[in-house]
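Working notes, beginning with the structure itself.
Complex shown without one protein chain; remaining protein chains in place.
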Amino acid sequence: MKLFNPDAAAEKLLRRFAGGTSRRGMLARLGGALVAAPVFPLLPVSRAGAAKPDRSPEAKTAFARKAQTVDDTKCDYWRYCAIDGALCSCCGGGIHTCPPGAESSPVSWVGTCMNPEDGKAYMIAYRDCCGKPMCTQCMCDNQDRETPLYVPQLNNNIIWCFGTQSMEYHCSTAVMVGPA
Amino acid sequence: MKLFNPDAAAEKLLRRFAGGTSRRGMLARLGGALVAAPVFPLLPVSRAGAAKPDRSPEAKTAFARKAQTVDDTKCDYWRYCAIDGALCSCCGGGIHTCPPGAESSPVSWVGTCMNPEDGKAYMIAYRDCCGKPMCTQCMCDNQDRETPLYVPQLNNNIIWCFGTQSMEYHCSTAVMVGPA
Amino acid sequence: MSRHTSQAFTLRAAAVLIGTVLASGAQAAVPTEPETPNVATLASPNPGWFYVRGGFDTAGTQIVDSATGKMVGMVDTSRTSDMAVDPAGKFYYVSETIWSKGNRGTRQDLLSIYDANSLKLQTEVSFPGRLIIGAQVNNFAISPDGKSAYIFNLTPAASVNIVDLGKRKFARNVELPGCAGLMPIAEGLVSVCSDGSLASLNLSGGKAEITRSVPFFSATNDPVFDAYNYSVRRKEAVFLSYTGLIYMAKIGLKPEVAAPFSIQAAAGLRPGDTKPLDVNWLPGGRQLTAWHHASNHLYVLMHIGEFWTQKDPGEEIWDVDLSAKKVVKRFPLEDHIDNIEVTQGDKPKLFVNTGKNDGYILDLATWTLGPKIGAIGGGIIATVEAP
Partner (left out) sequence: MSRHTSQAFTLRAAAVLIGTVLASGAQAAVPTEPETPNVATLASPNPGWFYVRGGFDTAGTQIVDSATGKMVGMVDTSRTSDMAVDPAGKFYYVSETIWSKGNRGTRQDLLSIYDANSLKLQTEVSFPGRLIIGAQVNNFAISPDGKSAYIFNLTPAASVNIVDLGKRKFARNVELPGCAGLMPIAEGLVSVCSDGSLASLNLSGGKAEITRSVPFFSATNDPVFDAYNYSVRRKEAVFLSYTGLIYMAKIGLKPEVAAPFSIQAAAGLRPGDTKPLDVNWLPGGRQLTAWHHASNHLYVLMHIGEFWTQKDPGEEIWDVDLSAKKVVKRFPLEDHIDNIEVTQGDKPKLFVNTGKNDGYILDLATWTLGPKIGAIGGGIIATVEAP
């Protein structure tokens, strides 16, 4: 693993990029890209330390201050802090479930969202569901720690349907990866 | 021409269907179809007789009573009495001109519209312009003497891009054929 | 390989979903354990579902559960395609035309077959061509035994292309001169023709035989809408004319059409007329009638206008008791409605939608309109009979 920056969050990220599939060619190329461009610390929140969560308003983005944990078919559900697109929860899928007939992208962009209940930050993989006409339900466009295209892994404008049968965009899920 | 009903309007219609192209195969098949199904008089207006135009409100459809002759980028322009779709006049084309890069369909549906200036009825060929993404300007849906699908030559829901490179619908023109 | 992966995910999904359901009861237990992405499967075609097409020039048919008003899935209907449901509920059939390069290239006319539960594409059957039109009812149908697909074609000469669904191969093309629309019967199909007749196509022999009924309407004076309602099980159809005449018909090799009655007269008003300046309540819209077979009620979109407003959207829904020939209810609509369809169960609900892709569910038990369902699609609506 010496190719990778030892930053734990970045490592997790790269594992998610591999996505449990055997797309080693893609991983190798991406690894090369990230190494050539220094991997920067993913985000301020990851430095906060999981032991002492800061629940003060000053530590929370506007999204996090208003986020709820009850209804995952609403744009303000806590995990959706950096989602852009139609919520699969509204399209016949679920928060980590593609709607019937869609294909889950093996790679994704990621967000780091604060759970209002424990005050901790979690890494979320926004996996697009692909290969079907766009679902037009529950369109959201959240922006916490969303970066320009030159930091693609945190960019939510890209259609993240890499490695799927077709790259037609259907909807987006928010898969829990773990503590940030 | 013995295959055809001698009704003059229908004859004109069939000539328009041929569209000056050499698509004889299509014409022959269409001719066969129209013969098997008795050709009915095209519309009440055609019986009115060109010599004595009836300009009374009782002779005019609601569209004809309100139609204008000045602005062919508006849905109430007189020739558009049975048009359905985007006006090519608003898309970089003209009343009988496809926008640049589009392809004029060799066949069309037809309307019979009353010219408010001379009180006479004219036959209009609504030729679709095809092969480009839909133009979204000036959407109209007029209905004078528009028929169900089993009378296709007067139906304006069909995408009339028969015989073009692709049948993608771009916009519709209203080409003057002559007195009805 | 990706397909294989999805199937593995599906197996794991059951456990995760159970976990989620249990968790949502307890406030503290917002799930934070790492999850494995998976793909949902869909229940079989359900008489409580509405299949709602996107608007013209858009793709996709959203499936809406009439009980909840929520989307449960989507059938991959490409633009200007037609969809039909296997009578046995095992497949969705999509009849579609796709150019190999979007707006150019090679034309491909395909009958695409999707598994009704996985919604995965099973196969594609090529055939010679089909009518391309902003999606419209009655141009694509499956035979009552589920063995043949009938695809209306217009070149602009009319014909029907028949696909053998058992062999999953194109079978033959049969001309339907001067007719349109497809009502499948055991022996073949029945179509409506420009001379005002019904044409019956007997496909049970080697050679297709076409017979025509006595004309019962005039396409010149008062045509019947092509968006008529047909029940394969009842072998009956209901036709409505531009002025508002309702014709009930038995459909078969020798159709029988009853004398019509006026929808306006059935509501105590004067009948519709074709004359200019004659303003009346008239039928209009795209898919403008819905027929609940068991109760024999017809729901019709009506608006105020003169003749030649047959595409004007509905301002009211009229509930016609066809057996009694009475309009028993008039329901005013705030939004102007293009399409209407009804579920066929014993507690029927209507779905209506607008040109702006908004939809509403109307509970016929109470005549209460549900909340607006946005971005649901402005195209035609389908329902299925109980399997």
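Just so it is clear, A, B and C label the chains in written order, and each chain counts residues from 1 on its own.
The definition used in the following text is that a residue touches a chain if its C-beta (ideal position, glycine included) is under 8 Å from a C-beta of that chain, and two chains touch if they have at least 3 such contacts.
Predicted model only: the values in this text are computed from it and were never measured.
**Student:** Touching the left-out chain: which of C:Arg104, C:Arg233, C:Lys250 or C:Arg330?
**Tutor:** Going through C:Arg104, C:Arg233, C:Lys250 or C:Arg330 one by one, C:Arg104 is the residue touching the chain not shown.
**Student:** What does the interface between chain A and the hidden chain look like in terms of residue numbers?
**Tutor:** Chain A touches the chain not shown through residues 17, 26, 29-30, 32-38, 40-41, 43-44, 57-63, 65, 84, 107, 131-134, 141, 143-153, 157-159, 161-162, 165-169.
**Student:** Name every residue on chain B in touch with the hidden partner chain.
**Tutor:** Listed in rising order, the touching residues are 20-21, 69, 78, 90-94, 96-104, 106, 115, 117-118, 120, 122, 125, 127, 129, 132-137, 139, 163-165, 170, 173, 175-179.
**Student:** Footprint of the hidden chain on chain C, which residues?
**Tutor:** For chain C, the residues touching the absent chain are 59, 76, 78, 98, 100-105, 108, 110, 121, 124.
FYI, only the chains that are shown with their structure count from here on.
**Student:** Once you find the CA centre of chain A and the CA centre of chain B, what distance in Å lies between them?
**Tutor:** 53
**Student:** Need the CA-centroid distance for the pair chain B / chain C, whole Å please.
**Tutor:** Distance between chain centres: 28 Å.
**Student:** Could you pull out the residues of chain C that touch at least 2 other chains?
**Tutor:** There are none in chain C.
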